[in-house]
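Only one protein chain is missing; all other protein chains are in place.
The letters A and B name the chains in turn, as written, and every chain counts its residues from 1.
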Amino acid sequence: MNRGPLLFLGLFITMACSWLGFVLGPQLQIGGLAQTNTVVVGDASPQSYPLAQPGAARQGAEIYRANGCSACHTQMIRPLQSGSDTHRGWGARRSLAEDYLFDQPVMLGSVRVGPDLANYGRRSDLNGVLLRLYIPQLITPGSLMPSYRYLFETRKVDHFLSRDALVLPSQIAPAAGYEVIPRPEALALAAYVLSLRQEGYLFEAPPPPLLTNALVFKTNSPAKTNSPAK
Amino acid sequence: MTPNEPSQPLPGNGAEPTANPAPVPIWLVLVFGALVYWCQLYLSAHAGGFSPVVYTPYASSEEVAAANPQDPGARKRAMGREVFEKTCYLCHQLNGLGKEGIAPPLVGSEWVLAPHGDRIARIALNGLTGPITVKGQEWNLTMVAWRDNYSDEQIAAVLTYIRTKLGDNKASDIDAALVKAARAEPHPGPETTDELLKIPVQ
Partner (left out) sequence: MSATPSPASAVSLVSPRSTPAEAGKSCPVPFLCLFAGAVAWLFAAALLGLIASLKFHNPAFLAGQPWWTYGRVHAAGSAAFLYGFAVPAALGVGLWLLCRLGRARLAGPSVVLLGGILWNLAAAVGVAAILGGESTGYDSFEMPAYCAPMLFAAYGMIGVCGLLTFHQRREGGLYPSQWFVLGSIFWFPWIFSTAALLLLVTPERGVLQALTAWWYAHNLSTVFLGFAGLAPVFYFIPKLVGRPLHSYYLAALAFWTLALFGSWGGIPGGAPLPSWMTSLGVVGTVVTAVPLLAVAANLFQTVRHDLHKLDANPTLRFTYVALVFWIIAGAQQIVGVLPGVSAITGLTWFGVAQQELFRWGFFALAVFGALYHIVPRLLDLEESAWCPRLLKAHFYLTFLGILISYLCLLVCGIGQGVLLADPRHTFPEVMKSSMLPLRVSTMGDFFVAFGTIAFLLNFARILTRPCRCCCGAACAASKPREGA
């Protein structure tokens, strides 16, 4: 190992191995995935999946990226065997390569300081998202999420209350005659997180075995049920 | 704290380091070999034959194919589960036990498990309002109509799933024709208990 060229050749080959395996190989194998290739289990007619995001959601993805939301939120559901993602109601099935076909950029995240958002659109609504962005601790006391007040504007009510104005409890509500309205960035970001949904069982991820009742949503304290009245 | 003092130089300081030609110890070679062997075992067990359709937890493409619903009945239940987990679970919960103040339980409900599916199909199609007794408990809530959101096949599938797979429910399948027939009767508002009780379920 005293010759420069030989050393470089060796380095080149080792580098090329990993490059072929992790860059070129996957590109050749799943780089051609397309919307029509997907087969949704159980449907009579083949369904298009995934659907492209609406324009507002695409703008929102840029807000999500710019503010580094993926530093705390992941967007991937792991299989039943890893952790308890499905048990927490974060997603019905594991995430697949298909789920991200239209994401740009793909922001899967690496640490869960906040809950997973892969299916956030299936469990929240516009008002919930906006309130969480404005004062996260209002809905989840003790939440670590910072407030994104700079995505909102407090302004004087102009004759009529705006349609978009946040409905806030009295102790945080702005002074009388003022209202808090989301800026376009907040609405775009909300549109983006509400567009996040990984739906349907696909061939690669058929319906997993049904979870036993003991595990499913125990935290949601199912309704007190009397003994069957039959 | 002042190394390199001229009076006490560290031995060899200043000379460039050299390397002894000691051989690689045999234990390390054995560890390397054992690891490479383990890698082969691991890859043959977990790499899924390098197929693009194999994701954990499946080990091969045959296993993936086998895990997919095979016969029409299984496919129908899978479709039903999809609909349930997209829509119904929001109120009735994933386990179908319902939630106080939100929705009554589906598991063990006499409305769900009735031998004939006419009543339950109408609830799914037209919604429901007003008091209803489920498993001995009175509920007074409103359910929206799903007539315009799902096809006959999908409603039949989700009802089949609820009646056969959810919790310990065991009842007969619901046919798409039954849903079609129920849809054909126009019904402007949500159903009520009184109306439903007029429909025979035996």
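In the analysis below, a contact is a pair of C-beta atoms (placed from the backbone, for glycine too) under 8 Å apart; a residue touches a chain by one contact, two chains touch by 3 or more.
Quantities reported herein were computed from a predicted structural model and do not represent experimental measurements.
Judged over the whole assembly, touch between the missing chain and the shown ones holds for A, B.
When the missing chain is restored to the complex, the residue among A:Q53, A:S70, A:N119 or A:S195 that touches it is A:S70. Of the options B:P21, B:P115 or B:P188, the residue whose C-beta touches the omitted chain is B:P21.
Mapped onto subunit A, the footprint of the missing chain covers residues 1-2, 4, 6-8, 10-12, 14-15, 17-19, 21-23, 26-27, 29-31, 33, 64-72, 74, 76, 78-79, 81-84, 87-88, 94-113, 115, 136-137, 140-150, 215-219. By the touch criterion stated above, the residues of subunit B touching the omitted chain are 1-5, 10-25, 28, 31-32, 35-36, 38-39, 42-43, 46-56, 58.
The rule is simple: only the chains that are shown with their structure count from here on.
Between the CA-based centres of subunit A and subunit B the separation comes to 17 Å, rounded to the whole angstrom. Remark: subunit B residues 52-57, 64, 67-69, 75-82, 85-86, 90, 93-95, 97-100, 102, 104-105, 108, 110, 133, 135-137, 153, 157, 165, 167 touch subunit A in the complex.
Residues 29-30, 40-44, 79-82, 89, 92, 94, 96-97, 122-123, 199-201, 203-207, 210-211, 213, 216-217, 220, 222-230 of subunit A touch subunit B in their complex.
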